[in-house]
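Notes follow once the structure below has been shown.
Here the complex is missing a single protein chain, while all its other protein chains stay put.
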Amino acid sequence: MSDVQILTGNQAAAYAVKLCKVQVISAYPITPSTPVTETISQWVERGELKAEYIRVESEHSVMTVCISASTVGARTFTSTSSHGLLYMHEQLHWAAGSRLPIVLACVNRGVGAPWSIFNDQQDSIAQRDTGWIQIYCRDNQEILDSLIQAYRIAEQVYCPVMVCYDGFILSHTMMPVAIPDADKVCRFLPPYKPHTILAPEDPRNINPVIFPWQRRDAEGVLRGGYMDLRWKLQHALEGARDVIVETNRDYAELFGRDCGGMLWTYRTADAEVLLTSMGSLATEATVAVDLLREQGIRAGLVGIRVYRPFPRAEVREAFAKVPAIVVFEKDISYGYEGALCSDIKASLYGTGNQAPIHNFIVGLGGRDVKAGELTEAVRSSLAAIASGEKEKQTWLNCMTE
Amino acid sequence: MPEKLFKVHKEEHILPGNRACSGCGLTLAYRFLLKALGENTILTLPASCLTVLHGLYPTTSVSIPALNCTFASTAASASGLVAGLAAMNRSDITVVAIAGDGGTFDIGIQALSGAAERGTDFIFVCYDNEGYMNTGTQRSSATPAGALTTTTPVLTKQQGKKDMMKIMEGHDIPYLASTSASFPLDIYEKFVKAKRIKGTRYIQIATPCPPGWAFSPRDTVKIGRLAVETGIVVLYEIEDGKFRFTGRSKTLAEKGTRAPVINFVERQGRFRKMSMEQLGRLQRSVNNKWSEYLRRAAE
Partner (left out) sequence: MEQEKDDNLSAMCKPAAGEAGNTGDWRDATPVIDLTKCIASVKNRPACYLCWLYCPEGIVTAGVPIEIDLAYCKGCGICAEECPARAITMVMHEEGKP
């Protein structure tokens, strides 16, 4: 059966890659993701994992190698953080447009300038428009489970998947992680069948220039223009919701662990205020929920697991009747507000729910966030709401003068 | 000469009615390198003139499988193909990356250096038309000093041409070669040889560009030939560190005759503002290069 070990988040990620029998790994070091591929390189060099391991010279090349290897049919993986993810931004767009089932572990870290090596989620949130599926992990077990699920989702919908987890907070702390049986994982994960054809037997030109308009090919078949192909990506991402939910359900049946599908909830049934967040911050927020409940406030938490495709339907259902919403996030869309807050607001548009939504920007560049601070933040929001403030953006525990 | 011609693989892998310019030096070179490589090849190419030759969706003008990639990433794209094909047990397929001077000398240099340093088993081809021609003739580090481009439109390019062959030689790779679109059989022979070698192989092809260099399309082969006759372009190969002239350059080396560089320069509109000083520097750099090559060939 499964074997429980005490693992860091990075080690858990590496084990998932081994279990999924990934064939091509391309890697570049960046704190705090480096140990993932260091662990994998040990296995590859000792012959415990049969894979091509390419020690590329930059993250731009990391994603390029994943793209071309995936195009010819190999299952690929990489891990990165912060500036590494930013450096491959162009290639993230290219991978999604190419409809390749690449899986990337993003170990969330703040971005410069100035330099931060510590955790926040600006790096992956800033990639939300690229066409990648994004999953955020609560704990080290979920890192392993979500990465395995990611391959099945990616290879079914032909979209790349980014599995995100908080740098240092999860990547470097140790938790018990059940490592599933390798044969069971093989059964869960069918082999990858590429839709791309790159072979001498059937020569094609892949991803050339494309016109804005539709155009007939030499056989007279009408083929799409740029916008038509891009609609297919959007359509696939929207349809991925069902695949994500079903994959999580199948995984839960086979392995006994449920990651929550699109989102998960904690003590939301009778809530007078709902907190919402992603990743380990959401885990911390469950402690805040318990503290608030002890103080007589009926708080609940909605943990967003899948950020893209955004769980609009699930959010509408979870927040349907709640009179107050507090969004905690480790990112900011400069010049406006937190990205998650905007997306929550947009999801509730047209539902009739006029609840005040308060936004707390927390923990940027690794600033510590304690459950007690989250509790106080909710209390101050409720007070502000009571005096009529429907919208508010607060940077928690920060010099704002 | 006719016998050599007839041995060359007859099938055309570039289909007619393609989008390349009339008289394009790249198209001529590409015809022969594809003949040498044959069908068991996968190409990868970045944004460049070649992308346009390959055609717009949903039709392609080239009957060899090809993967387009972003401008900076050509050699990394090839690295991924080599890794993926190895994982799929198809390492019998030759992986060829082909980029212009921009995608090799400038934006593509980092990925190329990385791939070469890792000893990646692929052929990297640079077609050198001495500028960013696909975007309308902007200067690159391969543009010679004295040339007018749209980004050096008044003063001409001030810096001399970057010696990419020397940079690639610094990577300890088994095969490097310099050839020219005006010598298709030299191209053919070098690619037949390169295909059989394992490891990173770098081949640079001088490809004249009628609109970019400002000469009539009918002169493409003549201009390319003049580059070789004047010694500006040298036909050679370096195999396991051993330097060897080939073809017409070998004859020039043996006979000691090279035409003055002005013969090449005076026929092209891009050099109309070239100063006497720049011309002098060009002649001296060609002379110096030949001294070094002659010494190496004699070893």
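Think of it as A and B in the order they're written, each chain with its own count starting at 1.
The criterion applied here is as follows: contacts are C-beta pairs under 8 Å (C-beta built on N, C-alpha and C of every residue); 3 or more make two chains touch, one makes a residue touch a chain.
Computed from a prediction, not measured in an experiment: that's the story for all the values here.
Undergrad: For the chain left out of this view, which of B:90, B:118, B:222 or B:296 touches it?
TA: Of these options, the touching residue for the absent chain is B:222.
Undergrad: With the missing chain put back, one of A:29, A:200 or A:224 would touch it. Which one?
TA: A:224
Undergrad: Among A:110, A:208 or A:311, which residue is in touch with the absent chain?
TA: Answering carefully, the residue with contact to the hidden chain is A:208.
Undergrad: On subunit B, where is the contact patch with the chain that was removed from view?
TA: Considering the whole complex, subunit B reaches the absent chain at 2, 5-6, 12, 14-25, 27-28, 31, 55-63, 184-185, 210, 216-222.
Undergrad: Residue-wise, where is subunit A in contact with the chain that is not depicted?
TA: Residues touching the hidden chain, for subunit A, are 97-99, 158, 195-197, 203-208, 210, 214, 217-219, 221-224, 228-229, 232, 236.
Throughout what follows, only the chains that are shown with their structure count from here on.
Undergrad: Provide the C-alpha centroid distance between subunit A and subunit B, rounded to the nearest whole angstrom.
TA: A distance of 43 Å separates the two centres.
Undergrad: Can you check the complex and tell me which residues of subunit B touch subunit A?
TA: Contacts found on subunit B: 39-42, 44, 51-52, 54-60, 62-70, 72-73, 76-81, 83-88, 90, 93, 110-111, 113-114, 117-118.
Undergrad: Applying the document's contact rule, which stretches of subunit A touch subunit B when the two form their complex?
TA: Answer in residue numbers: 23-24, 26, 51-52, 54-58, 60-61, 64-74, 76, 90-91, 94, 197-200, 202-211, 215-218, 221, 223.
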